[in-house]
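All protein chains of the complex are present and in place, except for one that has been dropped.
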Amino acid sequence: MQKHGNENCMGKLMTMSEAIARYVSDGAAVAIGLALEALIPHAAAHEMIRQRRQNLTLIGPISDILFDQLIGAGCVAKVQAAWVGNVSEGLGHCYRRASERALPRSLITEAHSNFTIGLALFAAAMGSPYIPTRSLLGSDIPRLNPTLRLESSPLDDSPVLLVPAIQPDVAILHVQRCDEEGNAHLWGNTGVAQEAMLAARDVILITEEIVAHQVIASDPNRVPGPFFKVRAVVHEPGGAHPAAVQGYYNRDHAFYHAYHTATRTPEGYQTWLDEWVLGVPDRTAYLAKLGEERWQSLRVTEHRYAAAVDYGY
Amino acid sequence: MQKHGNENCMGKLMTMSEAIARYVSDGAAVAIGLALEALIPHAAAHEMIRQRRQNLTLIGPISDILFDQLIGAGCVAKVQAAWVGNVSEGLGHCYRRASERALPRSLITEAHSNFTIGLALFAAAMGSPYIPTRSLLGSDIPRLNPTLRLESSPLDDSPVLLVPAIQPDVAILHVQRCDEEGNAHLWGNTGVAQEAMLAARDVILITEEIVAHQVIASDPNRVPGPFFKVRAVVHEPGGAHPAAVQGYYNRDHAFYHAYHTATRTPEGYQTWLDEWVLGVPDRTAYLAKLGEERWQSLRVTEHRYAAAVDYGY
Amino acid sequence: MEYTARELMVVCAARQIRDYERVFVGMRLPLLAFALARRAHAPHCAGLFESGTLRDAPSAELLYTMSDAPNITDSLWATSTLNVIGLMASGEIDLGFIGGAEIDHYGNLNTTLIGDWEHPTVRLPGSGGGADIASLARRLAIIMPHERHRLRERVDFVTSPGYGYPDAKGPAGSSWRARQGLPRGGPSALITTLAVFTFDPATGEALLQSYHPGSSIAEVQANTGWPLRLAPDCAATVPPTAAELDIIRASDPHGVWTR
Partner (left out) sequence: MEYTARELMVVCAARQIRDYERVFVGMRLPLLAFALARRAHAPHCAGLFESGTLRDAPSAELLYTMSDAPNITDSLWATSTLNVIGLMASGEIDLGFIGGAEIDHYGNLNTTLIGDWEHPTVRLPGSGGGADIASLARRLAIIMPHERHRLRERVDFVTSPGYGYPDAKGPAGSSWRARQGLPRGGPSALITTLAVFTFDPATGEALLQSYHPGSSIAEVQANTGWPLRLAPDCAATVPPTAAELDIIRASDPHGVWTR
């Protein structure tokens, strides 16, 4: 029987530590980092590392150092992704070490493209077993990823690639604002965030702001998905740093560069992890460590407000 | 070779009469009435009738008297739809006469459900030949609509219904506002409007307001699709009456009732058509005939504005 | 206390809704039932509309269609038809309401055509989202006027699958749905102007669960096109309470849908 809101009578608002403890178990299939380089729930990933999650499957298009960190910490058994690395710097050193030398552990990659990972999540959201596409025909990716099936279209016998549905156990989304029931507003690039929210069994929302129910209801077109799929709401301002949150703060490019430089060796990665993850209890301490001046330098200074919209009758 | 914006150097802004003359040809497959009971481009349908279009294929979920009018006028050879009638009143008399007695001409119905018509348009938007679903298994609909294919899933041999892609020649969308290049804002229920816009070869936008480019660019998440698919922009305030346009005017329920009563007989339909379509040159005359008092009574009085959103950096 | 048959039907429909459930709401009576359930015994239920809307509270004004502007105002999600029906396809929707022109002994509904497929005597509007709701919701409740020509042994066309028919591979019922590949569901209640039927998933047959006050098993049989099978606890329908009627009349003060 499906989960119901009544499991959440006690309320969905909780700390990051509670949300990860309750809704991300060892071995879980976790969709995270879904809006490409923006809105990446780095604070959630750091808490998974602090809680020493094991054997996770990570699902997402291009995870921009979040997957690399979890892989380096030994939390991950498998990735279902289009790209794993450091977007502005290049390779992900931890992903390389795990894939090439099984350090700190072996890793299975089920390779996708951005399109096929999106189609896989959309298929789950539609209750469809798979979606056929003409993309990746002639690519070796389907030969490396046995879940992708080359078939002929029953309509005209032409070649098609069948992309099977992927249903995450939990999708973790970073949003600009939501209420305590999990009604959220998400804007800017959305990548595959909505598809993942609709595909997942459980949803954890990490939010910059908690707002009144009425704020969300004033603009229902901005809502990524239904509140009743949301199990936990975590109020974590700055929780996406070093990724950008449209209208709140910009990407901290230097942080990605520093990570790239620091993690070239396993020892260097461990030092970085001790400093930025294991050595800080939570995101508040992380931001304090980052420093007020640096944090303020990332805040939005060029404000651009959306034109008025009337939902009246 | 695909159409380019440069065909529209002369500008996309034109009258309804020009837009229908240029982009809706006899025999065209036209997606229209895509946001279910709201935002129905009735003014566009009336112009198609005045221009005596023939052998059209109409594509849409539940057309709420728009399809019934075009069918009664003899413009339609085929409908690909989930429902054809008068939502608040019931049956569509013209649809019945055409289907039961080939009056004024024979009509082919390719029956769909709201889900399968949406999946068919989405498949075209994704460049996928078809999308499999478990809906309608056990229904007689696939036996009445030969385009729907019962197959076994290559993944596990379970039954699936394959919904082939539908690519309209033209999609006609009614929107709240857009600029002269076809950058639009659409809000409220969207039904299958975005899927149809992305699936169609050409797009005609009917808009309540023409606004500055900057108004649209201030809120890119509200845009249903890319300007470069838009061939024509028609500024037609009130163009959706008797359907509702969120934030502009409400549904004129009495008008649907009057249509239902008036069109019980072919003669009654012809009288109605002469009065409301053939007897008026354009939407301005139609609204004048409707009367200022009645029109004002439909306007939004309870204004509800969306909470502010910052797209800054 | 006075009440109309439709008011009783709204009450019976509301009783199908449990607290915390996600309900695919149709128009007219089911919409009033959603409003009643929210305000009575199911304050946490959520309503979804195939037009692309999610609501936790009924709209401020009476609706004639699900896309009416007041139904979007203050809603909790305004999205695509695919996204909301997709939720149902992926098993997230507990209960769906639909109506129909014809229903049969096994809960199969027809909203497509009466008579011969090639030359129908009556062409009906079609499925809309009805066939999707019947295919994909966890439970299905059907609301119809009770007339003998509407409650038939077998419908002319199965638009919205109920429990199918016995065939060479096995009986009607949940097993028929499984044979077709339907992921779940099936009719749980048929609410008419005279009675309430439940269904036996093992055989797919409708069971007379209750007959409305003022009606009788004999009257129901006289207006039903199949030989009735009674539920073990078949009895008179529990009438509306004054509180229930007050809520319904507050939602439809002019009786647009209930008179």
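A, B and C label the chains in the order they appear, each numbered from 1.
As a convention for this text, contacts are C-beta pairs under 8 Å (C-beta built on N, C-alpha and C of every residue); 3 or more make two chains touch, one makes a residue touch a chain.
Quantities reported herein were computed from a predicted structural model and do not represent experimental measurements.
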Contacts of the hidden chain among displayed chains: A, B
Of B:Tyr23, B:Phe67 or B:Phe227, the one touching the omitted chain in the full complex: B:Phe227
Given A:Glu37, A:Glu181 or A:Asp219, the one touching the chain that is not displayed: A:Glu37
Residue touching the undisplayed chain, where the options are A:Thr147, A:Asn189 or A:Gln270: A:Asn189
Residue of A:Ala81, A:Ala124 or A:Ile166 touching the missing chain in the full complex: A:Ala81
In subunit A, positions touching the absent partner: 35-38, 61-62, 64, 81-85, 87-88, 90-92, 95-96, 99-100, 109, 111-116, 118-119, 122, 133-141, 144, 158-160, 187-192, 194-195, 244, 246-247, 250-251, 253, 256, 300, 302, 304
Contact footprint on subunit B, counting only the chain that is left out: 2, 4-6, 124-128, 167, 183, 194, 198-199, 214, 216-218, 220-221, 223, 225-229, 311-313
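Assume only the chains that are shown with their structure count from here on.
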Centre-to-centre distance between subunit C and subunit A (centres being mean Cα positions), rounded to whole Å: 39
Distance from the mean Cα position of subunit B to that of subunit A, given in whole angstrom: 36
Inter-chain centre distance, subunit B versus subunit C - centres from mean C-alpha coordinates, in Å: 28
Contacts with 2+ other chains: residues of subunit A: 126-128, 216, 218, 221, 311-313
Touching two or more other chains - residue numbers and ranges from subunit C: 53, 60, 68-69, 72-74, 78-79, 82, 86, 89, 136, 183
